[in-house]
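The other protein chains are all here in position, but one chain of the complex has been omitted.
And now, chain A:
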Amino acid sequence: MTATSAPRPPALEISGLQKSFGKAQIIRGVDLSIGAGERHAIIGPNGAGKSTLFNLITGRFPPSAGAVRLHGQEINGRAPFQINRMGLSRSFQITNIFPRMTVFENVRCSLLWSQGYRYSFWNMVNRSRDLTAGADEILEQINLTARRDLPAGVLSYAEQRALEIGITIAGGANVIMLDEPTAGMSHSETDYIVDLIRKVTENKTLIMVEHDMGVVFGLADRISVLVYGEIIATGHPEEVRSNPKVQEAYLGAALEAEH
């Protein structure tokens, strides 16, 4: 492995990443380095390739070229479950839960692998205190304790989004990727989810795609702007805000409205 004298590798390092679907090149050479504990937002206009970038990092699609490293270890080409076991977890833009299982079971399922149960057929899940207590603790964090025994499919949209985040963080991954966590939410719901994200990702690396600029500037330590499959700027919120290229390509209208 790496020598002990070497500096700690970044939580996530992307170099020369490319992805084409047929002739269409969606990601055209992305380089990005995200440090451990950083809260990083990826923004950009619709169709810029943000979700594709997420899917490449998390193993949903294999990249056409380039490399992704998680804590210094190359992960591109690995299956999602392998990447997840290495400590990276993601949520989805479209709510992606287990609708027929109870809220509690949704969370418990996401704890199983990380608690070492693997493909065990000799343990009874309801006999493990760690599992039950762990799942209840997560439910407490995402304020769904009152909904514990309902089928997840009957929850309100905002509650399902909270559950989605709960499932994502439950496994104890230290790199959390959230794909538009506040999409389709009202103002008060957005505030609630932002507080929740802040709380549950403490001391973790957070990477998120987000359209709501209030959320982005309120939450992110650094921001990357993705336009047509390329990152045109990366930096602290103020740098990005004042970057003329960014203003021209994308942010102008939104920023003027804010000032």
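Note that in this section a residue touches a chain if its C-beta (ideal position, glycine included) is under 8 Å from a C-beta of that chain, and two chains touch if they have at least 3 such contacts; residues count from 1.
Going forward, contacts and distances are computed from a predicted model.
Participant: Tell me the UniProt protein name of the chain this structure doesn't show, selecting from "Lactate utilization protein A", "CoA-substrate-specific enzyme activase", "Cbb3-type cytochrome c oxidase subunit III" or "Branched-chain amino acid ABC transporter permease".
Facilitator: Going by its UniProt entry, the chain not pictured is "Branched-chain amino acid ABC transporter permease".
Participant: Of the residues A:Q93, A:S114 or A:T145, I need the one that contacts the missing chain.
Facilitator: Answer from the full complex: A:S114 touches the omitted chain.
Participant: Pick from A:G47, A:P99, A:G184 or A:G218: which residue touches the chain that isn't shown?
Facilitator: Answer from the full complex: A:P99 touches the omitted chain.
Participant: From the list A:N46, A:N126 or A:S188, pick the residue that touches the absent chain.
Facilitator: A:N126
Participant: Residues of chain A in contact with the chain that isn't shown?
Facilitator: These residues touch the chain not displayed: 58, 60, 79-81, 84-85, 89-90, 92, 96-101, 105, 108-110, 112-130, 167, 171.
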